[in-house]
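Shown here: the complex without one of its protein chains, the others still in place.
Now for subunit A:
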Amino acid sequence: MADLLAIGTRKGLWLAHSDDDRRTWTIDGPHLLSQEVAAVGVDVRGPVPRVLAGVQYGHWGPTVTWSDDLGRTWSETDEGAIRFPADTGAALARVWQLRPDTAERPGVVWAGCEPHSLWRSDDGGRTFTLVRGLWDHPHRPTWAPGSGGGAVHTVLPHPTGDRVLVAMSTGGVYVSDDGGEEWEPRNSGISAVFLPEPAPEYGQCVHKVAADAGDPDRFYAQNHFGVFRTDDAGGSWTSIAGGLPADFGFPVVTSPRTPGTAWVVPLVADAERVPPGGRLRVHRTRDAGATWTELGTGLPDGSWTAVLRDAVCVDEADPTGVHVGTRDGCVYASADEGDTFALVVGHLPDVLCVRAARLP
């Protein structure tokens, strides 16, 4: 049994390996040097683990590439894995999310992209099909880009059913109950401080959403100001930011095994995107957001960096690991649910995304 931690950065991909239950890590890389890796996924459902990367080849455009030998060789589809149909007049700008679906849907991989679009692959990420139901949604022309660009950045397929939840900056949360045909906004209760109407139906800048381990209708959202929870699949959201030092931030992740357990990394504010007091800290709830505990053992003080929306991940091990990448090129790993962290690697380019997998 080995653990893999894939680290996507602004200038390449690094792979961290651990053979001792995440106590020590060996760094392998750079892979895809000089390419921005904004999305990475590790698909362990097939006969060999597949590392999928959403890359931007510098001047030469974005695409999806994959490796079936842990980074030794990379492949890409001749025509491009993600290619907007001609009638849309659109062109892929960036791959923001690569999400292998469950074991019950082998071969299915979801991609969230810029411009705002959702894509589904049924062949393990070689080719994707545009989810027309969302692309053709009448709200789409009003989904404005955030400072990083306008994108679907979060894709959460239901563990067994046909429901798919996406989150967008901006646009907010949209849900389809039929696998992607029909979509409706589900943002009631989520604030939008940058819009004249404080509680619009849609248009929010939801930075990240994560699903609870025990209740498929329960989700947690880190918003552009505000941390929220829904218990009815987005029908209504309530604030769970009480007890946090700040309600701004980008990532939220949840335990894959313990209901009610989630982690966030607060930043001061949108105009001050640094940890409060320069102390990089992770905050954990074990009661679905009623209370939060600051976790800082092994994390630095004097850290004037930020943690981006996909730069935190959890793993499937027991106890759950929590892994955090920073914009100043550090990755901290915890094998004990965040109680203690250790530096895995430093001095990388800006960490854009991390994903963990336990390899067979």
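Criterion: a contact is a pair of C-beta atoms (placed from the backbone, for glycine too) under 8 Å apart; a residue touches a chain by one contact, two chains touch by 3 or more; residues count from 1.
Note that contacts and distances are computed from a predicted model.
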Review point. Which listed name, "Leucine-binding protein domain-containing protein", "Simple sugar transport system permease protein", "DAGKc domain-containing protein" or "MoaD/ThiS family protein", is the one UniProt assigns to the chain that has been left out?
Key: "MoaD/ThiS family protein"
Revision key, fill the gap. Contact with the hidden chain, among A:2, A:27 or A:90, goes to A:90
Review point. Of A:28, A:76 or A:231, which residue touches the hidden chain?
Key: A:76
**Study point:** For subunit A, residues in touch with the removed chain
**Key:** 57-61, 63, 76, 78-80, 83-84, 86, 89-92
